[in-house]
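With one protein chain held back, the other chains of the complex are shown just where they sit.
Chains here go by letter, A, B and C, matching the order in which they are written, and residues are numbered from 1 within each.
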Amino acid sequence: MIQKVLDEALEYAKVHLKEGHVADYIPELAKVDPDKIGVSIVTTDGKHYCAGDWDQTFTAQSIAKTISFILAMQTAGAKKVFDHVGVEPTGDPFNSILKLELKDGKPLNPMINAGAIAVVSCIEGDDPIGQFLALARRLCRRDTIEIDQAVYRSEKATGMRNRALAYFMQSEGLIEQNVEEVLDIYFQICSLSVTTQDLATCGMILANDGVDPFTGERLVDNSILRVIKSLMVTCGLYDGSGEFAVRVGLPTKSGVGGGMMSAVEGKMGIGVFSPRLDEKGNSVCSYHMLEYISNHLKLHYFSSHN
Amino acid sequence: MIQKVLDEALEYAKVHLKEGHVADYIPELAKVDPDKIGVSIVTTDGKHYCAGDWDQTFTAQSIAKTISFILAMQTAGAKKVFDHVGVEPTGDPFNSILKLELKDGKPLNPMINAGAIAVVSCIEGDDPIGQFLALARRLCRRDTIEIDQAVYRSEKATGMRNRALAYFMQSEGLIEQNVEEVLDIYFQICSLSVTTQDLATCGMILANDGVDPFTGERLVDNSILRVIKSLMVTCGLYDGSGEFAVRVGLPTKSGVGGGMMSAVEGKMGIGVFSPRLDEKGNSVCSYHMLEYISNHLKLHYFSSHN
Amino acid sequence: MIQKVLDEALEYAKVHLKEGHVADYIPELAKVDPDKIGVSIVTTDGKHYCAGDWDQTFTAQSIAKTISFILAMQTAGAKKVFDHVGVEPTGDPFNSILKLELKDGKPLNPMINAGAIAVVSCIEGDDPIGQFLALARRLCRRDTIEIDQAVYRSEKATGMRNRALAYFMQSEGLIEQNVEEVLDIYFQICSLSVTTQDLATCGMILANDGVDPFTGERLVDNSILRVIKSLMVTCGLYDGSGEFAVRVGLPTKSGVGGGMMSAVEGKMGIGVFSPRLDEKGNSVCSYHMLEYISNHLKLHYFSSHN
Partner (left out) sequence: MIQKVLDEALEYAKVHLKEGHVADYIPELAKVDPDKIGVSIVTTDGKHYCAGDWDQTFTAQSIAKTISFILAMQTAGAKKVFDHVGVEPTGDPFNSILKLELKDGKPLNPMINAGAIAVVSCIEGDDPIGQFLALARRLCRRDTIEIDQAVYRSEKATGMRNRALAYFMQSEGLIEQNVEEVLDIYFQICSLSVTTQDLATCGMILANDGVDPFTGERLVDNSILRVIKSLMVTCGLYDGSGEFAVRVGLPTKSGVGGGMMSAVEGKMGIGVFSPRLDEKGNSVCSYHMLEYISNHLKLHYFSSHN
């Protein structure tokens, strides 16, 4: 059943394969093959399903904001994190600076760029990237996950809007550290190289109350999970989150690398990938695949059959 | 168990009974007794629970936007409605006009004032208020539900910000009818007089896939329910929706009359009421009661125990 | 010399006669012959010059805001007026509502629509329109000046954006009276029917320290003149005021009827007219005529030869 739906979802989405545009403001991202498309599901009882280019690596980009948020909550605690970022959706694009000026520099939520940078500045410990990679590897259950160095260098060389956001927050006293050091970590985090299999595994563990079902080990505390999954519902697709909640209805985070990660409460994680993006920065085919899967497996949180 | 939690929730919230301020921009609203507090639960298997001033009437205000949205979808269809309003959260206050100017006059969602007025302008039929009352009575299962005429006249006499919103949308071509006629309907809808029992019943039917369990009759189609419940998640408490999603995690709509209505998928509806509001226009004690109930009955949609 | 420059200015501007668009948001305005073009100068020593359709009537629109501002200052005093409006340029379009929300409802200056409506609400006396017409007739030295009733009715029927601005200000407590009554006066004021000769005469009296040189009578006090002429410099052409100050350098007020009125300190008044507007709402050919006249008669306030 699940495998059949995945295969159909891939075919259904492929009709839209040429729609949208690959993110080009990070030069290295524009080198990806735009026709790739893949999907993976991992269930909480340990089964795997996949279709298409499920093992193609790509950079997680904003999807990694979920992992860095968890790391910040684990190392710095909720109070420090929420002193630096809110939990409200914005209605503005992911790289907007408007609300920062109107709200005294505090970003509205951790899923937009400004908020994610503020969250990264909260992470405590001697080796933030080492800690981040360790957590990512456990959540994705793959020890070979790495930062894509070419994308990282490309983002670092060109991420001027993110610099604007970070310096603005520093001018308001929200970021205390050296901005370039914070951004260096942020750019590495965005450049986490993953497959849809990795994302499905991570989503599954979030859906499984933070426990790795293969080892029984708790990786994320429930109080943190509640926050991150709620944020994935209200803010996970930037200023397209509301429509996604209606049409798909799964806690999901998208990234401009073309991926999306969903956590289906108690049931499964889903990873999807296709590089071309709509005008809000969300992958066109990833969106269509998730909509198809949600509808045909009755996964919408307000599905009448769940 | 449920009754005990309701009693405790009432006591827990009462500590905050004097916090916040009764809405005073509608003079008639300021006449309410600010110390009233009540709560009701109706389950999908037909049980009733209540505590405090559960039978006190108050005006639904923005909560009624859920019913008028359903009516517009039922009479005019989804295409017409979504030509007039979006489904994205805003991050701005409920009466803000900023986004209207920046987004060419189309309100971001039906839960803010501008969006609700646009939705009301979509309702088709010869007697919008008659149709609205009929639907409200069936959803609340009480034939004696009426418009509070004193509040309606007070809102009509003083609702200048809503006039500004409506004329702005008309100047952008979004509202075609006579603005005062649209507002006359809108002000009546906001003045729907309800009890927490009414809200709990309505929320229960939304949670029960739109079917009245006492009669077996379907009142709302699933495709509409999916939209309205998703909107209650992402936009139900104005620019406090994100924090509510984290802390309480129930599809809920608030009103400046002091009430809130929650739909707990497949399980129950909850109605709460207390007049004093926080700075975002949400009832202080209603919020606390729902948080207590959600936590102690494990109702959060990302509760690890549901 | 002056006559020759006027004739040349007309020819110079006519090259652009088909550029831009007649204001169409007031249906009656769209009925004007778009190819009309005229110019008049009246000097402080009583000489008249004109060219083209100098005797064509058109509605003053925003140009009349200068006269209603003077009337409000004369009847209500500076304190009351500046409690209702600021004197700062905005950088936003003439009908913008953004700054109203960001600045607690107080319009930035009397030359944008919101500010002019607030100013009209300040006028004291039993017959605001009678007083306005009396002042306009003396400033233009023509007793037969009237309100264009067809344009007035058209504006009253369609001016929804102005209603939005007015109700917004009322919701913030800035306008105390009945909004429709204030707007009724505002729409009449905007519909003042004038010729370029009228505007040149009015501009000349402003330039002559408020004294009618033909009668020696003082019509406007110097303290009011200083304000209105300063506002014509900083805010007279909406969000095109800065560029106009650089290129033309004359205290000037434009109107969407296609006219402009300039006051050349101590020397003369200039009236120009042509209906087609640029995207900021300023007449294309009126702008070109004033630029030509200013350059060739060395009238720019920072001309090196004055």
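Methods note: a contact is a pair of C-beta atoms (placed from the backbone, for glycine too) under 8 Å apart; a residue touches a chain by one contact, two chains touch by 3 or more.
These figures come from a predicted structure and were not determined experimentally.
Listed by label, the shown chains that the missing chain touches in the whole complex are A, C. Set against the missing chain, the residues C:240, C:257 or C:281 yield one that touches it, C:240. The omitted chain makes contact with just one of the residues C:109, C:158, C:254 or C:274: C:109. For the options C:88, C:146, C:212 or C:278, the residue in contact with the chain missing from this view is C:88. Per the touch definition above, the residue from A:16, A:36, A:137 or A:163 contacting the chain not shown is A:163. From the options A:179, A:264 or A:290, the residue with contact to the unseen chain in the full assembly is A:179. Residues of chain A that touch the chain left out of the display are 96-98, 100-102, 160-161, 163-168, 170-171, 179. Touching the omitted chain from chain C are residues 86-92, 99, 108-109, 209, 222, 225-227, 229-231, 233-235, 239-243, 245-246, 249, 251, 265-266, 300-304, 306.
Criterion: only the chains that are shown with their structure count from here on.
In terms of which chains touch, the assembly is arranged as an unbranched chain of neighbours. One finds 47 Å separating the Cα centroids of chain B and chain C. Computed from the mean C-alpha positions, the centre of chain A lies at a distance of 54 Å from the centre of chain C. Chain A and chain B, compared by their mean Cα positions, are separated by 32 Å. Counting only residues that touch two or more partner chains, chain C has 102.
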